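Omission of a single protein chain aside, the complex is shown with its protein chains in their original locations.
== subunit A ==
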Amino acid sequence: MTNFREIAWQGLWKNNPGLVQLLGLCPLLAVTATITNALGLGLATLLVLIGSNVLVSLVRDFVPKEIRIPVFVMIIAALVTAVQLLINAYAYGLYLSLGIFLPLIVTNCVIIGRAEAFASRNSLISSAFDGLMMGLGFTSVLVVLGTVRELLGQGTLFYGAEQLLGPWAESLTIQVWQVDTPFLLAMLPPGAFIAMGLLIALKNVIDRKLAERQPKIETATVTRARITKVN
């Protein structure tokens, strides 16, 4: 399967890991209080996802079927450790604010799910592309959720962006409106659940509108030539 357009459509929209497969809900709900955190975790997941898909695709012919899951997990764990060390070295503030959710990428179901469902059955190039698209799909959901929650919660955008992107990004922070009393619910996990539910609902609405707009395919209907009267 090397249909790149189909892979991109699956990863970004139709089979989006966040909105449709509902994988990786734990980091999705826990760290999306600000865009910066969401983007940081999204990018880390994206990196790990591409790396693990590439490696799994490379070794797929040499791993015995019976022990494939432990092997995949070890590959993912090694990659997560590398990404964790990278973030620790170059974005220490973000490293602190992501906390336990960074090493927990190992257990993120998106990654093991794509390794098992896609990379272990497909060629190197399409696996890497699938990792990129699934990662982008996941990251975009994280960022949208982070935007909504940050805006509702403290009325800012890109608060603390310098932790992720370096000192120049400090000017990126936008105060959209002044909030005297932060709306704590939006920043707490229950708010994430509610916002997530509304996002999924929104996606379903868009899907339905799209389906309505598509021209209906005429199916051949069987017309009966003779109607037998029963009574």
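Just so we're on the same page, a contact is a pair of C-beta atoms (placed from the backbone, for glycine too) under 8 Å apart; a residue touches a chain by one contact, two chains touch by 3 or more; residues count from 1.
Methods note: contacts and distances are computed from a predicted model.
K.L.:
If you look up the hidden chain in UniProt, what protein name do you find among "Paraquat-inducible protein A", "TIGR03943 family protein", "Oligopeptide transport system permease protein" or "Ion-translocating oxidoreductase complex subunit D"?
P.N.:
Result for the unshown chain: "Ion-translocating oxidoreductase complex subunit D".
K.L.:
Which residue among A:L22, A:A117, A:I194 or A:L210 touches the omitted chain?
P.N.:
From the options A:L22, A:A117, A:I194 or A:L210, the contact with the absent chain belongs to A:I194.
K.L.:
Which subunit A residues would touch the chain omitted from the figure, given the whole complex?
P.N.:
181, 183-186, 188, 190, 194
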